[in-house]
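Here the complex is missing one protein chain, while the rest keep their positions.
A, B and C are the chain letters, set down in written order, and residue numbers restart from 1 in every chain.
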């Protein structure tokens, strides 16, 4: 993955998020405060603008800019979490002009650790961690996994959050009433990962 | 008209007002503040209660009690107006055990003067005066007029307020937009007069 | 109708109890009436100021009872003028022999009921003066009609007449300064949604999601015009223009601005609106001495707001700034 691929990834992710903005907010209305789509759309639009207008020395530097933009623009719970994730990934990829899929999977594993440190959520608590953790570990376990398979697996992980009872984040206050909807952050995480795998698939072919 | 007839009148008037409470408020919603039915129902219910439980030396005293009750219970614009009306009528009938139709028509003429003095409205300004003034003067002009004829005439006077533009009371602030609905106070006045004529008709037969 | 109440017929009495229980140091309820007076009424040597009107305008009027403002507030049923007997009870309880000023909003019902109360009080030897507030410029002034309504600008009359009375002004002086405020204050409002009188149980009018009512009364009375919902800036332009048209302002004049929420409009929107009003006034060279933003005279849970502009002079400024200790104005 080179700088251009990374840019493509984030721009595609932004497009998907803009498309799904209302859907994400709708999910958050059901079990949260209804702003997840607005938050993500605001943050990733700014990321997309920054990527379109700035030059970066390496992919680490690019991801650092993404992190700072998300931290400064998203707010709420998802801002610090995605921000921390990209910050940790940027540190892992510092100074690299490009990287292999394994490098990237490792960087995303660092990102996952950052999310868990910041948010203190474990798997099964109906948060974005329920997409991040299984997807990243599946990729790490099998770096040769096909992109379509990963996309499908990511989707399955997201779907599983529906049956979960939230234990972290705003939805946790709902108790059992949080069961029955996808977690908004799990859905936005799916958008992020499936955009990544889509771009990697294109880059490989 | 004796004390019992007068009581019958006011009790019938109360019944009609309770029946038409929502309709009166509805009319007031259109061109006022929507409380005319509530105000009248509150006041006349209390009148009815007082009449059911108190004894009076004469019809003047009875009407004075009605006046004080309306003044103290109705509020708004209609309270002082109906209150003043009954107060003036009570003065005119002071000390009388019973009265003729002409006495009563004269007393109601005093009542009308009280309304006009207190409210400063003239005929054609879309207020209760548009029922009171023509009805009282028709009765005074022709004390032998049939009760059915008077009831019909009262109704016609009320209907005419529909085409008028309000110049007094809360509806006046609407200007031309006040055209097109019956004046609430004209409708409650119709209820009062038609109850009176109904009772007189019964008393005569 | 969704309301936190117990009984639609009892809202006024229960509200009065709840107010007095919240501020026992400031307020006293006259048993058996709908009158709230200053805890220390009658205040010896002081002219008393009384106001009131229909309920549903909270914090008006009892929220302004206290040192430096009103001596009594008389509450009618919701949106219905209080009756003469109640007003009279209030006057008796606050008169210290120096007379009572009645501050009346210009509605037929209010005027008639207060006038009847004044007749009762005068018959008992109480000196009475009255002023009639008619700050709402929405409706054209005309000698053929009842004239203009009194709306949120009334609160400035309470504040300034109350301060004058507190400083020891005579009945004539308090009346005179109240009349000065009345001639110096102009207001106008808009509404986005109606409100519901509890005992009626349904909204005072219907209005679509796309429309607003311009020049709305504070009792849910229809306004002068119905238009598409405008932006805050457009509403500010409309109201500032209408209100300023009634003022003769020179470059030296200072004004006080009151941005009043009608009940359901969030403070957020009132502040956004204030931004627009401030900008427009600044462009027109109007000097704003002081701004008040909040709920001062509401219409139950109506969404909407009004703008009042009071032209100040030295006397009015001093009295506006004089201390007051009430539930709603400090």
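Everything that follows uses one rule, which is that a residue touches a chain if its C-beta (ideal position, glycine included) is under 8 Å from a C-beta of that chain, and two chains touch if they have at least 3 such contacts.
Just so it is clear, the structure is predicted and the values come from calculations on it, not from any experiment.
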Original post:
So which shown chains sit in contact with the chain we cannot see?
Top reply: A, C
Original post:
Which one touches the absent chain: C:176, C:249 or C:293?
Top reply: C:293
Original post:
Of A:47, A:61 or A:81, which sits in contact with the chain we cannot see?
Top reply: A:81
**OP:** Identify the residue among A:123, A:140, A:174 or A:203 that touches the chain left out of the display.
**Re:** A:174
Subject >> Interface residues of chain A (partner: the chain not displayed) >> reply: 25, 29, 31-35, 37-39, 42, 71-81, 83, 118-119, 167-170, 172-175, 177
Original post:
Which residue numbers on chain C touch the omitted chain?
Top reply: 1-6, 11, 14-19, 21-23, 55-56, 58-59, 63, 192-193, 209, 212, 229, 231-233, 235, 259, 263-276, 278, 291-293, 295, 298, 300-301, 303-305, 327, 330
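By definition in this document, only the chains that are shown with their structure count from here on.
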**OP:** Between the chains shown, work out who touches whom and classify the graph as line, ring, star, complete or other.
**Re:** other
Original post:
Among the chains, which has its CA centre at the largest distance from chain B's?
Top reply: A
Subject >> Inter-chain pair with the most contacting C-beta pairs >> reply: B-C
Subject >> Rounded Å distance between chain A and chain C, as computed from the means of their C-alpha atoms >> reply: 54
**OP:** Enumerate the residues of chain C that touch no fewer than two other chains.
**Re:** none
Subject >> Junction residues of chain A, two or more chains touched >> reply: none
